[in-house]
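Of the protein chains in this complex, one is absent; all others appear in place.
Here is chain A:
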Amino acid sequence: FSTVSAQNRNAILVSHRQKGNPLLKHIRNVRWVFADVVCDYLLGQSSCALYISLRYHLLHPDYLYYRIRELQKNFKLRVVLCHIDVEDVVKPLLEVTRTAMLHDCTLLCGWSLEECGRYLETIKAYENKPADSIREQADADYLSCLTHALTTIRRVNKTDVVTLGSTFGSLSSIMDASMEDLARCPGIGERKVKRLYDTFHEPFRRVS
């Protein structure tokens, strides 16, 4: 793939082997061109993908292994994109998982061609994207922050959060509320009261 031109850097390079794969129809958000590449899809400088459908794997159990071996050590990210297109998945999927794992490939599963296509698109499009959206996000509005925190307590739902908030006025007063005060809130039953109270008043570490 030394022939990759600058113009094609922003496109997925598709191996000629994939000609006729209906998956190609679903790559629409990113440009793609056929090229001479050893992998099925060249997604970036050092990331590539191999496509396998479980049905094909059942017919040719060794195919994936030989394809992976061809890749050699040229890529940092080697994706095995597995299309789940059989009903009884457990055994074939186990085999694919094992092969991918033993040969340092990352397995992604799609249940439809659209989904598989979307994985390829996204990996290409996100090539240089920072991980911010899956790291802890800092700012959100107050209510969803509060809901996010309070709903860690089992059975506490969004309505309860509003009830608690409007009854006590602020989070610190909720955290400081007595059992009786908590019990007075409509919709908050005995067990929820206890859970809330325990969460706030039991020590973080139960051992001294």
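Going forward, contacts are C-beta pairs under 8 Å (C-beta built on N, C-alpha and C of every residue); 3 or more make two chains touch, one makes a residue touch a chain; residues count from 1.
One rule holds in what follows: contacts and distances are computed from a predicted model.
Participant: Out of "Phospholipid/glycerol acyltransferase domain-containing protein", "ERCC4 domain-containing protein", "Exosome complex component RRP40" or "Geranylgeranyl transferase type-2 subunit beta", which one is the UniProt protein name for the chain not included here?
Facilitator: So, among "Phospholipid/glycerol acyltransferase domain-containing protein", "ERCC4 domain-containing protein", "Exosome complex component RRP40" or "Geranylgeranyl transferase type-2 subunit beta", the name matching the hidden chain's UniProt entry is "ERCC4 domain-containing protein".
Participant: Counting contacts across the full complex, list the positions on chain A that touch the omitted chain.
Facilitator: Counting over the whole complex, chain A touches the hidden chain at residues 28-29, 47, 61-62, 65, 76-79, 82, 84, 89-91, 93-95, 97-102, 104, 106-109, 111-112, 114-115, 118-119, 121-123, 125-127, 129, 131, 133-139, 141-143, 145-146, 148-150, 152-154, 158-159, 161-163, 165-166, 168-172, 175-176, 180, 183-187, 189-191, 193, 195, 198-207.
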